[in-house]
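Let me begin by handing over the structure; questions about it come next.
All protein chains but one are shown at their positions in the complex.
This part shows subunit A:
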């Protein structure tokens, strides 16, 4: 287990350390020379962009503020039902200590390639998102029970080792498997319309229905 994880880390430079813990994840940030330590605690919360609190490095995860209208053609396929709901949605079971990652990162010389924080671009909920294995993302409501496994088959681009496979428009045979974590409602927005001096006003509240899903595997 130990060697497997260290080789995993050394193989993919600064691949995130994945310990899922409902609203936070320990992620290794990019080992740039200026960063003193290679890990930081990020709060991913409901937003899908994550910024390292120590170095300010912003991982390439999709920005969830533009969730378009829900596409009536489902972009996902339900694989299994809530039978797996009891299982903990922890993807990579290892909890790697801080020192280990730091040491490995320090041992590496200046990394040659930029950090790949993305594995695939999928089309979901009328939007496109950069997804990466082991992270969770938000999208428009998928109307699926939490705990089910779903497959996203509209993959626009996917990383295949060192290459990027770009689809026209979709990569054939590529698939992204994910588990639905929860269905929740976004922050309330007040929609207020009024015309001055015309005695018209209308006030309405709106909470967007969203779904959070955890990406378990990406097949190019």
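Please note the rule applied: a contact is a pair of C-beta atoms (placed from the backbone, for glycine too) under 8 Å apart; a residue touches a chain by one contact, two chains touch by 3 or more; residues count from 1.
Just so we're on the same page, contacts and distances are computed from a predicted model.
Trainee: Match the chain absent from this complex view to the correct UniProt protein name in "DNA excision repair protein ERCC-8-like isoform X6", "3-methyl-2-oxobutanoate dehydrogenase (2-methylpropanoyl-transferring)", "50S ribosomal protein L20" or "Mitochondrial intermembrane space import and assembly protein 40".
Mentor: Choosing among "DNA excision repair protein ERCC-8-like isoform X6", "3-methyl-2-oxobutanoate dehydrogenase (2-methylpropanoyl-transferring)", "50S ribosomal protein L20" or "Mitochondrial intermembrane space import and assembly protein 40", the correct UniProt name is "50S ribosomal protein L20".
Trainee: Take the complete complex as the reference. Which residues in subunit A touch the chain that isn't displayed?
Mentor: These residues of subunit A touch the chain that is not shown: 58-60, 62-63, 65-66, 113-114, 116-118, 121, 127-128, 130, 156-157, 159, 163-164, 166-169, 189-194, 201-203.
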